[in-house]
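To keep things clear, I will list the structure first and then write my remarks on it.
Of the protein chains in this complex, one is absent; all others appear in place.
Order of writing sets the chain letters: A and B. Residues in each chain are counted from 1.
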Amino acid sequence: MNIPLLDVTGLYKSYVGVPALENVSFRLEAGTVHALCGENGAGKSTLMKVIMGIIQRDRGEIAVKGKSVHFISPRQALDEGVSIIEQELSPVPDMTIAENIFLGREGPGLSPFINYRSLNRRAGEILATLGVDLDPRTKMKRLRVAQTQLVEIAKALSYDSDIIIMDEPTSAIGAREIEKLFSTIRRLKAAGKGIIYISHKMDEIFDIADTITILRDGRIVEGGPAADFDRERLIRNMIGRKIDTEYVKNNVPRNELALEVRGFTRNGEFSDINLSVRRGEILGIFGLMGAGRTEFLNALYGVTRADSGSVYLGGEKVRLTAPRRALRKGIAYVTEDRKESGLVLVRSVADNISMAALRELSPFGFVQRRRELAKVDEMISRFSIKTPSSGQLVKRLSGGNQQKVVLGRWILIDPEILILDEPTRGIDVGSKHEIYSFISDLASEGRAVIMVSSELPEIVGMSDRVAVFKEGHLAGVVDRDNVSEETLMSMAV
Amino acid sequence: MKRLVTVLVVLSLIVGGAFAQAKKQYKIGAAVYGLKAEYMRLWTTALERHPDVQSGLVKITVFDGQYDASVQQAQFENMVVQGYDAILFVPIDINAGAQAVATAANAHIPVIGSNTRVKSDQLTSYIGSNDVLSGNMEAEAVAKAIGGKGNVVILEGPIGQSAQIERRQGNLEALKKYPKIKVLEMKTANWSRAEALTLMEDWLNAYPGKINGVIGQNDEMALGAIQAIKQAGLNVKKFPIAGIDGVTDAMIAVKNNEMVSILQDATGQAQGALDLALRAVIGESYKPKAAFWKDVDWGKTMQKQYSVPWVPITQNNVDNLLSERQALTNR
Partner (left out) sequence: MSERERVSAKAEMSSRDQGKDGEARLKGIISEYGIVLVFFLFCAVLAFASPYFLKPKNLINVLRQVSINGLLSIGMTFVILTGGIDLSVGSILAFSSVVAASFVSTAFPGRTEAAPIGIAILASMGVAAVLGGVNGILVSRMKVPAFVATLGMLSMGRGFTFIYTDGMPIPKIDPSFLVIGQGTIFGFVPLPVVIFIIAFGVAWVVLYKTRFGRYVYAVGGNEKSAKVSGINTKLIIFFVYVISGVLAAIGGLILTARTTAGLPQAGQSYELDAIAAVVIGGTSLSGGQGDLRGTLFGALIIGVIGNGLDLLGVSSYYQQVIKGAIIVGAVLLDSFRKRND
């Protein structure tokens, strides 16, 4: 019997008491492509990081080619013949393609001089196998995202490892390159290498994979030869779970249109989005990573500019060229990453809550402190924000309470339209429930709510209608009556 | 923790400084405009060699004005508070310095100007060398050396300092007598050798073959010009170059026939100033100690102005002057 290239047994990994991987076992045979599927947050990236030595496991065994290993750095993994094409591209922009590919291993021996001719030649060879027509002396910053991804692939291939992990390798490239990549993968298979292929693109998985394993909430739920699977079974296993969170829904959409978007396009991010939201309605937006949802919201709110398309508020055309204009029109935006663009961590809870409302709170330029504090206290109690005082620095609050601070800020300005991007990300179950009831209350007060989420149960449970984004396009809009997790997922992949 | 260490360091410096002030002596402050160039360093060293300083009768504190008039102003204010007995002043700016003098005068502290003038009639006395005369002398030397016709460039001191104003006056007066001599460029290099070097390089490029002579209002700048000429591959001995002050490197250059210079008697100016300050504080019973009073009249009462003579540096006296300089700067 063949020794598997990679044998993972009983892997456990937790972050601060929250389990990310539980009892994961996984096997990669030589000469095969083993696909790994799962939703966002299922644990795929965590598993790969543990294998690559980027993070350390809590428990469990990993064996490479029969030898038990414990990598504490990616360097060790590379030395043992494991390489990875990461999802997040991070090239060195001012260096050339060849330099990036061979970064850290520019030449044999101790010579301080780099033999550029040899470097460029070798780089050119690898690029040629991928069918990429690029001069290896080109600087990375000149490349488009698709080309950058190809270089990243070339880099992983240049290690000539026995085990190659590919994490969403085709998220940015086109059909022709995908074909070239696949023929390279087939060649690698024939040479006895093993490939772990992570992707949410069903077509690709069925095209290239020999084995499929499905991860859900940190556990392996199913696995087997690819031939035994079809789309339906795959999706069902990715999603299927007991719905243990109760969603609160007590709003009824009205007939007036609050917001309408036509032909919204931003090159390279999303195109021709047509959406509308009614007053009192919760419009969910679902899509996988890279689908363009957050990009769409940013352009809608004026953080970035759309290239074409128009926005109508209550029937009237508006130009939302900057967030402050959207704000004045009564639109609020809870961003995806509260630490990056939502909160000012070094300021107090009070400062953060009142931030968007300062204009009303300071009629002659001077802040009416008493009024401000009263309103802040109102929000603290309305959202049950747990903080010893409103002067507490917001960075000390738990994730759930931080999110409530952001909500408090936006509700304070009494918006007509509330946009939420992943409102319950990284939040404990209890706070999630609270937030769902807030959202529902806000909608039933007559506001229009747009909620973007990659958590299917959440979207299904809360929305009146769901718009599905797929690779920058609108795949469709589904009514509450017709919505289900499977439907949405199949539209999104 | 780090801050605590810093505080301790400061503490020890301060306490150390406090203990350095032992017995009551005459406290005299020397406010000089800056110590980057050699001349003021010679001046300061000469001051500290004054017999009364060596004997402990006088405690000298040197205040470096860092080429900033407001710093000198603040230093004067501090000296007033501490009740200094007298102040020796070498100002950076001829006008701004008047304010500082007034501050001291209002507190009845005598101020003796030295080396550089200040536009104030509240000065108790001034001892310096006639800069118009030296400007005159050096320009004459260059003019004669180029045969009374041709192009010259002039490197100036900081604009607004009395030495620059007066030496320029002397330069231009002398050159007026030679209508066939044209001043191609006249720019400040702020008494600095490095600045003069850059300036001269640029001029050599802008006027190739056209510059016949160089007048540096001080030695440092003349030396910078010499460097520039050498680095341009030209024969420095073909360029008559003149400087003023008599700093050590210039004397060596004179010995090598690369330039001519005029010695400014730093010892005379510094020690003479201190003599005058002590005269103001102690009274006419005080007898002066500086060497140069042999040639200049001490007088029955204090005059407003004392002139320290210039000494042109020639091949004849340069060796003597060099050994005198050695004696001064060696401990």
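Criterion: contacts are C-beta pairs under 8 Å (C-beta built on N, C-alpha and C of every residue); 3 or more make two chains touch, one makes a residue touch a chain.
Keep in mind the model is a prediction, meaning the values are calculated, not measured.
Colleague: Touched by the hidden chain, which of the shown chains?
Modeller: Among the chains that are shown, those touched by the missing chain are A, B.
Colleague: Any idea which of A:N23, A:S362, A:S444 or A:T487 touches the chain not displayed?
Modeller: A:S362
Colleague: Which one touches the absent chain: B:I159, B:A232 or B:I252?
Modeller: B:I159
Colleague: Of the listed residues B:V53, B:A98 or B:I181, which contacts the missing chain in the full complex?
Modeller: B:A98
Colleague: If the hidden chain were put back, which of A:Q76, A:T138, A:T265 or A:S341 would touch it?
Modeller: In the full complex, the listed residue that touches the missing chain is A:S341.
Colleague: What subunit B residues would touch the chain not displayed?
Modeller: Its contact residues with the unshown chain are 1-3, 5-7, 9-11, 13-15, 17-18, 20-21, 61-64, 66-70, 73-75, 77-78, 80-83, 92-96, 98-99, 119, 158-160, 188.
Colleague: For subunit A, enumerate the residues touching the unshown chain of the complex.
Modeller: 301, 303, 322-324, 326-328, 333, 335, 340-347, 351, 354-356, 358-359, 361-362, 365-367, 369, 380-381, 384, 386-388, 393, 395-398, 401, 409
Just so it is clear, only the chains that are shown with their structure count from here on.
Colleague: Roughly how many whole angstrom separate the Cα centroids of subunit A and subunit B?
Modeller: Here the centre of subunit B sits 72 Å away from the centre of subunit A.
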